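As you look at this complex, bear in mind that one protein chain is not there, while each of the others sits in place.
Going in written order, the chains are labelled A and B, and every chain counts its residues from 1.
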Amino acid sequence: MKALYRTFLATQVTKGRLAGLGALGALAVVLGVALGAGDGDDPVGAGIGLVSSYGLALFVPVTTLVFASAVLGEPNEDGTLVYLWLRPVARWRLVAVATAAALTAALPVVVVPMTVAAAATGAGTGLVVATLGATSLATVAYAGVFTWLGLRIRRALLWGLAYILVWEGFVAGAGGTASLLAIRAHARSLLARLADGAPELVEVSLATSIAVPLGAAVTALALTVRRLTRQDVA
Amino acid sequence: MIEVSHVSKWFGDVVAVSDVSFSVGPGVTALLGPNGAGKSTLLRLLCGLTRPSQGSVQVLGADPRRDPALFRRLGLVPQQEALFEGISARAFVTLAAELQGMAEAGAAAASALHQVDLDPHDRRPLATYSKGMRQRVKVAQALVHHPELLVLDEPLDGLDPRQRLHLITLFRRLGEEGRGVLVSSHVLDEVERFGSRVLVMAQGRLAAEGDFHAIRELMDNRPHRLRVRTDRPHALGAALLASATVVGVWVAGPAEVVVDTLDVARFRLAVAPAACAAGARLLELVPLDDDLESVFRYLVGAGARSAR
Partner (left out) sequence: MSDARIVDRGYRRYDGPRLGVRGAVRSLAWHSALRALGLRRTFWAKLLPLASVGIAYVPALVFVGIAALLPDQLVQGGGVLPGYADYYGFISAAIVLFVALVGPEVLCPDRRHRMLGLYLASPLTRDSYLVAKVLAVVPVLALVTLGPPLLLLVGLTFAGAGPEGFGEFLTVLARIVTGGLVISAAYTAVSLAAASLTERRAVASAGVILVLLVSTVATSALVAVGADERLLLLNVGAIPFELVQRIYGQAGRTPIPTAELVVANLAWTVGAGAVLRSRYHRLRITR
């Protein structure tokens, strides 16, 4: 499986993607440093605001979308999936390795700059740990969901962006029951709870805020395995 | 090795494969048909890449759609050109060997690349490879695990004559070793060199199957159309009719007569004496329907006629 993992990684991690997403990460650090240089009354609140509005609302889902939607989506569209599909390998293994590769690509690109940005705000260790936890959790959840999306539909990047903007940003952003079904809301809840900040839109227990995104990832992975087993391969 | 029973496959309103039944054993079998005949769809059905709309497919005793373990005994060269562009040929074939569970994947990949006349030490990414090299990489990944059955979709496409000969020899050798090799092509001459057994597809249906020479004989029973250029087409046409070697004649131009004959050999013997008798000069004799398309049209027509 090592060769498969390396292949998935090599096909996803392109210079263009790394440059674009790296720039977004660098911007997060700049924003963190700027926040740290300011003299606000509530550094923890401001830090949570930065991680939440830039990281969890935009940087984390978009970066994970770019890698995860491509990992099975691109081979499926360009016809190279046949070289993986037509092998005596359990379908769940293919999906697990693909998702692991997407996570390997996305986690450092997302978590490192966001954690550095959180540290740079000067809001304390609590925010750093909370950022590490919340962005990692969100990346894992989005990786599962967007790996499935990439295999399921063409132009998954666009549909993924629509999901991030319309569902997570617009519908679930308004609060209420819909927000319970948004990864972002749970990650924000975890962030606020771990950093001892003001409560977020969704007030759920710590266990729920972790279990729901992980549940979404596992469900999406199961759907990806099912899809890979049943679909036609070009 | 392959048992196909009343298989049909349709995509929406388009019928790609229609009620096809045949079986394939060890040795090389050529799947012949013009573009759009349904060859690729049939090969995809055999490998489980798509599900039949009707009928059943058994490959090496298993259902390729349900049993991924079968792929350990099966190799496919798909039609599409796309490969993992950023990696080397060695890495690509090693990946195939690893996924096949081979212990010495690197060595197996080197051997497979060597078999198709490619350098296993070439570190360039596949994106830099020519079409012919890409085709050979595809063949290498299909045979790296020594499958019992090798399915190849137009594997000679884009190869130069020397490489074609090399691969044809390789396929024949694999066939002689007792492996099943099913190879599709739309080029008649190419198929003739693979071996004697062929499956002929046209318009989604199986038009003929069996020994190549027997099918050629069947093809030779069809009326042949030839064009004769002459200075006296009317006189020559009349003389040819009188010779009873043609079943139809028409004057197609001021210096041209077109004939239909059931026996080309007899016609060739008769045409010069007939021209001599008619006082006509023979300027040119050209067969008009020796292309593959016309052969298939005939075969499909023959199938329809025998069904009636």
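As a convention for this text, a contact is a pair of C-beta atoms (placed from the backbone, for glycine too) under 8 Å apart; a residue touches a chain by one contact, two chains touch by 3 or more.
This structure is a prediction, so every number in the text was calculated from the model and none was measured.
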Name every displayed chain that the left-out chain is in contact with.
-> A
Of A:90, A:158, A:198 or A:218, the one touching the omitted chain in the full complex = A:158
Footprint left on chain A by the chain that the document does not show = 24, 27, 30-31, 34-35, 37-40, 46, 49-50, 53-54, 57-58, 62, 66, 153, 155-159, 161-162, 165-166, 169-170, 173
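Everything that follows uses one rule, which is that only the chains that are shown with their structure count from here on.
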Using the touch rule from the top, collect the residues of chain B that touch chain A in their complex.
-> 44, 47-51, 68-72, 74, 76, 78, 80, 82-84, 86-87, 91-92, 94-96, 98-101, 105, 141
Show which residues of chain A lie in contact with chain B when the two form their complex.
-> 1-4, 6-7, 10-11, 78-80, 82-91, 232-234
